[in-house]
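The complex is shown incomplete by one protein chain, all other protein chains being positioned as in the whole.
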Amino acid sequence: MDIASAFGMSEIALQLLVGLSRAMILFIISAGLSLILGVLRVPNVAHGSLYMIGAFAAYSVNQIVGGAAGFWLSLILAPLFVALVSFVAERVLFCHLYEREHLMLLLFTFALMLIFGDLVKFFWGVDYKSVTAPDMLKGSVMIFGLPFPAYNLFLLIIGPVVGFALWLFVSKTRIGKISKAASVDRMMVGALGINVSWVFCTAFVIGCFLAGLGGALIAPTMGITLGMDHTIIMEAFLIVVIGGLGNIWGALVGALIFGVTQSIGVMLLPQFAIIFPYLAVVIVLMIWPKGLLKSVW
Amino acid sequence: MKKLSWIAICMAVSVGVLFCLTPAHAAKPIKIGLVDCYSGGATTFTYDVRDAFKMAMDNVNAKGGILGRQVEITTRDTKFKVDIGVNVTKELVMREGVDILVGTINSSVALAISEIVKDAKIPFFSTFSKSDKITGEKGQRYVFGITENTAMVGKAAARGLAEKPYIKYWIAGDDYEYGHALGDGVWTNLKKFKPDVKLIGQSWWKVGEPELTPYLTAIMAAKPDAVIFATGGASMVNIMKASKATGFSEKIPMFVHTATELSTLMPLGQEAPADVLGTSNYYFYFPETPENKAFVKEFQDAYGRYPKVGALYGYLAAQYIIKGYEKAGKFDTEKFIDALGGLTVDSPVGPVEMRACDHQAQLPMFMGVTKKSPDYPFFIASEIKTIPGPQTVPTCEEIKELRSKK
Partner (left out) sequence: MFKGMIHKNTAFFLAALFVVFLFLPKIIPSYYVYFIASVLVMALLAMSLNLVVGFGGLFQFHHGVFYGVGAYAIALLVKKTPIPEWICFILSPFVAALAGLIIGLICIRLSKLYFAMIQISLGSLLWALAFRWYGFTGGDDGIHGIPMPSMISGVNNSYYFILIVFVVCIVALFMILKSPFGSTLQAARDNEQRCEAIGVFVKRHQLFAIVIASFFAGIAGVLFVVLERSVFPDLLFWTLSLEILIMCLLGGWFTFAGPIIGAAIMLSLRTFIGIQTEYWTLILAVILALLIFFLPEGVWGYFQEKLKHRKEAVTERGQ
């Protein structure tokens, strides 16, 4: 590994920053997945599809509005659209299924994933799509004397903002507290006279909103394609399981582990990049069988 | 229990009767089966193959068909999965009774189909699979390659790169057979044309990796003279975006095989990095010949979009089938295959010969750099150099040696 020794401190520090910014997107997506896992106990395989819909919706908003305004608007409208889709899905389908076995729920969401995949193809067509970041987030800025993409800097800011908002929701709002309680003992919450169904619905919609937000945020950094749901969903599940199922902060820990090992790993051992995530999960779970942080599962 | 067994027997019988009712074969049209991935990310390429193929066949049908017989096209979706690809191919061969198979973007499926048609004795036209094994090492009588393959791209790209002053190279790409074969293809040929080049490192990311920034920053830290990117699928756009955002494209010269493809440049709009070197079999704006212009116009009128490289492959497949039957003069598979060997057809990129020794179409390769265009809302290739087909393909002796190995 003589290449590794060729890297200076500033290169490694920069690489770390790249990994952190990647972790922010992963965190936003998997926090949503984890929230749904914790409160509703639904392993939502369709989460990746909602992320994909978020990216495609962001593209559409950008097409219609255009310019910097289009980008900022897409960050709000695309996740809201996804939230709407998920609201309908929850009220029409999921709310009848909560008592089912986990496996059944998982397969049901898998079916939804297939449905969403074809619907996206039907509505948005087959060509690759791309979203442009506004001028202030384009190009790169110099950090440690090296170029660093400005958009990744933006992600480094927005990640903690979303994390903080999520923390406010879970520990400061009434519905957040109830959903936290419902995740531990839903019978008890129901017995207290609280309409658990609506709590579930809120948690589900917020979780999906986060998936949509992740999609809208990632849109300017990559080509938006059909099939991006498949790539993200397994990664999101692995992250959630590392951190502890249903624990939002576990998702943060998992995302950080993934982002950083990936970015440092490709610098040192690029030929093994394909197996890093799986290896990380195997190692973590062999030492901590229930994930790193406390889990409700 | 008794009732149940009666129901089961009735069902079995009715299903059996249904199955036996296969379509009649009297005065049948020529049946052509298109096997390809029509869902997921690959569709942006495969739709063009299918549509151009249909367009050409519709024309021929309107004129009375091939030697008086109409052409009928059936399509099957493989979902980019080999097992489904094999299932639908066998279905087309055994149930549908197709005369010719055309398709697929997945090399693994193409290799599997190759084995099936070898037994079934049905010609198969490989339209988008880039593995050089298809007409090289694993090539055989019933398989025809009408797309560039990794060996051809490698040789063509190496010819272009050998003229550049770069010495220290880095290779990066999608971590699958196609990426590695492409990287190796370019590298071994480059080494031959210019022995003093040095490979200082490689990085490979998983197929469909959304975030390429860490890879690019890592490569930048190693300071190579130039980088060869072997990308396909979703990475085609991702690598362009990431190289622009990190400032990579301004600092280090890049060769990205797919950089100048319309599939890559159209979605990027004005945000593509400039001066990235790329190769392609086809641009709708080049060569500026009447044939190409007529083809583009016809395609645009029919489907309302610019033809991408896949359209050329689909069109060529159709031409070979039409001209092959006409040359053979009758409907006999073996005669048809013999007729195809050495057959030259006209195409938007000029006459293309189907080489007899390996059944590989001698497609010319165009090499250009990305550049802003006043005519289109997206970047196009400019400073285009044409590398004629015979200069890109391996020689017949090399093919013979490859096939006799084992």
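A few remarks follow.
A and B are the chain letters, set down in written order, and residue numbers restart from 1 in every chain.
The rule is short, and it goes like this: contacts are C-beta pairs under 8 Å (C-beta built on N, C-alpha and C of every residue); 3 or more make two chains touch, one makes a residue touch a chain.
Note that this is a predicted model, so its numbers are computed, not measured.
Of the candidate positions B:K28, B:R95 or B:K251, contact with the unshown chain belongs to B:R95. Checked against the full complex, the one of A:L119, A:I143 or A:A191 touching the unshown chain is A:L119. The chain not displayed touches subunit B at residues 1-2, 4-5, 8, 12, 16, 19-20, 22, 38-39, 75-77, 79, 81-84, 86-88, 90-91, 94-95, 107-108, 111-112, 114-115, 118, 131, 133, 138, 175-177, 180. Subunit A meets the missing chain through residues 37, 43, 93, 96-97, 100, 102-104, 107-108, 110-115, 117-119, 122, 230, 234, 237-238, 241, 245, 274-275, 277-279, 281-282, 285-286, 289-291, 297.
Note that only the chains that are shown with their structure count from here on.
The geometric centre of subunit A is 34 Å away from that of subunit B, both derived from CA atoms. Subunit A makes touch with subunit B in their complex at residues 3, 6-8, 11, 14-15, 18-19, 21-22, 25, 117-118, 121, 126-130, 132, 138-140, 146-152, 218, 220-228, 230-232, 262-263, 266-267, 270-271, 273-274. Those residues of subunit B that touch subunit A in the shared complex are 39-44, 47, 175, 200-206, 208-215, 217-218, 220-222, 233-234, 236-238, 241-242, 244-247, 251, 263-264, 266-271.
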